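What you see is the complex with one protein chain gone and the rest in place.
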Amino acid sequence: MLTFAARRLLVLIPTWLGLSLFAFTLSSLSPGDPAELILNRELNEPPTPEQLAEFRERHGLNNPFVVQYGGFVMDSLRGDLGISFRSGQPVRQEISTRMGPTLQIALPAFATSVVLAVAFGVVAALKRNSFGDHLSRGAALLFESMPSFALAYLLIIVLSIQLGLLPVAGRGGLRYLVLPVLTLTLATLATTMRLTRSSLLDVLATPYIRTARAMGLRQRRIVLSLALRNALIPVVTVAGLILAGFVTGTVIVETVFAWPGVGQYVVSAVFARDYPVVTGFVIFTGTVFVVVNLAVDLLYTRLDPRVRFSGRSGGGR
Amino acid sequence: MSTATAPDVAAAAAATDAPPERLHPLRQFVSDRLAATGLVIVLVLSLAAVFAPVLAPHDPTVIDPLRGLEGSSRQHPLGTDELGRDVLSRLLVGARWSLGIAALATMSVMVVGTMIGLVAGYVGGWVDGLVMRIVDALLALPNLLLYLAIIGTLGPGIRNVFIALVSISWASYARVMRGMVLSVRERTFVRASRSLGAGDGRLMFRHILPNVISPIVVLATLQLGGTILALAALGFFGLGAQPPTPEWGTMINQGRLFLQTNPTLMIYPGVAISLAVLGFNLMGDGLRDVLDPQLARQGR
Partner (left out) sequence: MNRLGNRLPARALVGVLALALLATACADNGTQQTGGQGQENLGPTGRQELIVGVAADPWVDSSEGDKKRKPNYPLNADVCDTLVQLMPDFSVAPMATQAQYVGNNTFRFTLQPGVRFSDGTPVTAEDLKYSVDYTTQPPAIGSGFIGRDSARVVDERTIEITPTVDNLRLIEQINHPSLVVLKPGSDPLANVVTSVCTGPFKVERYTPQQELVVVRNTNYWGPQQALLDRITFKFYPDDATRALALQNNEVDMIQDVPLSILRSVEAQPGVKIVRAPVGNTTMFYIARRTSTGEERILNDPLVRRAVAHSIDRNAYVNGVLGGNAEVIPHVAPPAVLGEFANMVQGVPFNRQEAARLLDQAGWTRQGDAVRTKGGQPLRVKIIYDRVDLTTAEFVQGQLRAVGFDAQIAQLDAGAYRDATSTGDYDIDISLPNQNDGNPAFLLALRWYSKATGANARIISPGPNTRYEAMIDSILVEPDATELRRKSAEAMRELVDVEVGGVVLAGGYRVYALKDKVHGFEAHPSSTNQRWRTVYVRN
């Protein structure tokens, strides 16, 4: 198990490095001279050439690309993701303070989405081609086709304005959570549901399930104890990626609902050209990806022992 | 999945010569009512986009503030927006951007991605490893964030949106392509061909390429929907088409201000986007059923 984990890590590290290179390249491509930008804002007037030169020396901006990149990587590994142009605070701190609100909507949404998707998927697979099957898949498909902000505003119009059941936006008690979580859930339901359904259908058609049925085991028992376990394997793989995507992809929902999470913060950083925050966030996401991937792979081996011995976690991706 | 053999054989069989005892693909596609619906939607929207300048009753960029926020009338079937511009005209011309750019971008991405995947799969070795790591990296991050980062850095406008789309989205094509190349490469008939002296290039184009077209086409169709959504999201953030060019995502963004009094300003473009994406999704699903049943069962 440990060697497997080590091997997976070996594969994931270059990925992380690739991401860090992307992030660093992006920040170096950004227009404007960071020395000028920062000093201009700090001093409230154009900086003198001496001030610019001194700033560049101090922050190592004169070093060659590779050296700067190396420094960037070393810093990132230490957990130093840079300092925000705007606030002067460490990026890591800015991100972590806002992580809470994001998790507050991402985790419930993820849980709800997975549970609902699996439930609907199972029902759809068992009652194939029934009206319920088509209805749920049709609705999920429709929600998936809508841009998430349109879906968000639709929910606002119906549930908040018309029915007055829920508050429109902002952060407060439990009631404020409902709409953002609902939007996130609905938007991602379809993929997982479809995957569950087709995966379960595949498993149900395999010989050993048919054998179990022939041996007299009840349908329900079959499904719950045997089939589902195997059917969920690809779902678990995808779910891991979905979770990572959730946490880092709540950008639109946070903007619409004025939810002070990481997504909204990074968007505002993009607009304010606060590049350290943007690149720091890319690194952060990359790290999350590596961790989640590793966790999913390890979980995968427990569900499907064949993988442990073949040394590859193929399939499903 | 790594050890299943039966589906492999079926795929191989389906991929080589005439598919055994199945309806002709086109016929099957059309008989699938949902896919046909998708096709119809896509055709209608595409025609609307292509003929928009002719169909649009007004110039979508001309303002008339004293006729702002009007409801539907003979002159303005879908009403006017806050500056008095005709909504119908803006929807039609907006389709050119939303669909046109999406199509163009998807095609470019498809070409780039498949080329990269082909090379990576065929050459193998460290080239393959490097490319796949980059692919993994790109697929790790949420697309929207990457687009925002790139466009936020380079500035808004058509050119940079294009750059952003192409530089991020090629990854999934490359992965699919490379996977296919790997699996086909090892098949007996290819090895047989090679032992008979066929050159590399010939092998690639004659044997491998035709067999991987199907999943690529399916992927492209499905990805078109995703690209349209991405464009809409960028428009929502004000990073898409610049005023006064109409664009569905931007129309939703500006319609937000009138959520209570004129919600149609948001609803019409929202419906347009959803329809377009839905159409491509349905079509893509149908194509997948027809062209590659194995992929279909994987539910991808």
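Letters A and B mark the chains in the order given here, with residues in each chain numbered from 1 onward.
One rule holds for everything that comes next: a contact is a pair of C-beta atoms (placed from the backbone, for glycine too) under 8 Å apart; a residue touches a chain by one contact, two chains touch by 3 or more.
Since we're looking at a predicted model, the values are computed, not measured.
Considering the complete complex, identify which of A:Ile157, A:Ala212 or A:Val236 is in touch with the unshown chain.
Candidates A:Ile157, A:Ala212 or A:Val236; residue touching the omitted chain: A:Ile157.
Considering the whole complex, not just the chains shown, which residues of chain A touch the missing one?
32, 37, 40-44, 46, 85-87, 128-131, 134-139, 141-142, 154, 156-158, 160-162, 164, 167-172, 255, 257-258, 260, 268, 271-273
If the hidden chain were put back, which residues of chain B would touch it?
Chain B touches the chain not shown through residues 28, 31-34, 37, 61-69, 82-84, 156, 238, 242-244, 254, 256-261, 263-264, 267, 270-271, 278, 285, 289, 293, 296.
Here is the rule we go by: only the chains that are shown with their structure count from here on.
Rounded to the nearest whole Å, what is the centre-to-centre distance of chain A and chain B, using the mean of the C-alpha atoms as each centre?
21
What residues on chain B touch chain A, complex-wise?
1-3, 129-130, 133-134, 136-137, 140-142, 144-145, 148-150, 152-155, 225, 229, 232-233, 236-237, 249, 252, 256, 259-260, 263, 266, 270, 273-275, 277-278, 281-282, 296-300
Spell out the part of chain A that touches chain B in their complex, as residue ranges.
On the chain A side, the touching residues are 11-12, 14-16, 18-19, 22, 26-27, 29-31, 141-142, 144-150, 153-154, 156-157, 161, 194-195, 197-199, 201-202, 234, 244-245, 248-249, 251-252, 255, 266-267, 270-271, 273, 275, 278, 281-282, 285-286, 289, 293, 306-307, 310, 312, 314-316.
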